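Selected chains only, in their assembly positions.
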Amino acid sequence: MQDGQWQVYLSGEIHTDWRDQIADGAAARGLPIAFTSAVTVHEDSDDCGVKILGAESDNFWKDHKGAKVNAIRTRTLIEQADVVVVRFGDKYRQWNAAFDAGFAAALGKPLITLREDSLTHPMKEVDAAALAVATDPAQVVQILDYVVAGRLS
Amino acid sequence: MQDGQWQVYLSGEIHTDWRDQIADGAAARGLPIAFTSAVTVHEDSDDCGVKILGAESDNFWKDHKGAKVNAIRTRTLIEQADVVVVRFGDKYRQWNAAFDAGFAAALGKPLITLREDSLTHPMKEVDAAALAVATDPAQVVQILDYVVAGRLS
């Protein structure tokens, strides 16, 4: 936080527009929040390593190179964040999202999880480390409005 | 502290206007201080969890949800603070205020307590961790004037 501006990191699922919903909601309320996240263009996220640093014949190393380049961005932004929101969907394994949640928790960052009610049981360890468990992006906006601006709406 | 601006967190009792007295006093002296605190609207502070995240039939969980949403704000602001002032009155249990004091002390934040003389004995452990023990908001303003601007008045 600098000069009253909060930094909120949005981690997880990249196939729906939840990030936009939260950012738009926060903007509509005039909240002084800068949102950050991983690169959310799926193809770029997968290819950045080999495209910049050279091709790999083995998929493991292709993924490895890319994941590390992405980590330069994600770890820096998580460490800078005042609050970390992690979104889980019902598709894909999303171990990167859970990894981010654990990383943020160990750094003592306030954590908000965002997921369907149906995920209660598999989410239990992650939720136990969270300060709020939301099911709708609008709730995240309300929480941010409350914690940043002190408004309960 | 950013560019010479200090951040002072005001914790504790919300039934008198001590926060305003300190903020007004600091403003009157032109001190470059941003004051922060928990949400001080009692009802909002109690209800924020269930109002945003859904009702609870059990009061324990209602309180739990709310306290955690509040913690997103309070822990962030205490960690950002250069100085933490904790105010104790003679009513209510105020364990949240003492909790904040312990939290701030463990983070190495300079701590100022503000309370009646009659509370000396029950305050002794908290006072022992404080760098100043004041009984009047005006004293807190004087301390801030001295430590921030170097003026002794």
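Per-chain numbering from 1; labels A and B assigned in written order.
One rule holds in what follows: a contact is a pair of C-beta atoms (placed from the backbone, for glycine too) under 8 Å apart; a residue touches a chain by one contact, two chains touch by 3 or more.
A quick note: this is a predicted structure, and the numbers were derived from the prediction, not measured.
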Assembly size in copies, with 2 chains present: 8
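We adopt the following convention: only the chains that are shown with their structure count from here on.
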Rigid-body rotation angle, chain B and chain A, from Cα fit (steps of 5°): 90
Chain A-chain B separation of Cα centroids, rounded to whole Å: 30
In the complex, chain A residues that touch chain B: 1-4, 6, 82-83, 110, 112, 131-134, 139, 142-143, 146-148, 150, 152
Chain A-facing residues of chain B, complex: 2, 5, 34, 39, 41, 44, 47-48, 51-53, 65, 68-73, 75-76, 80
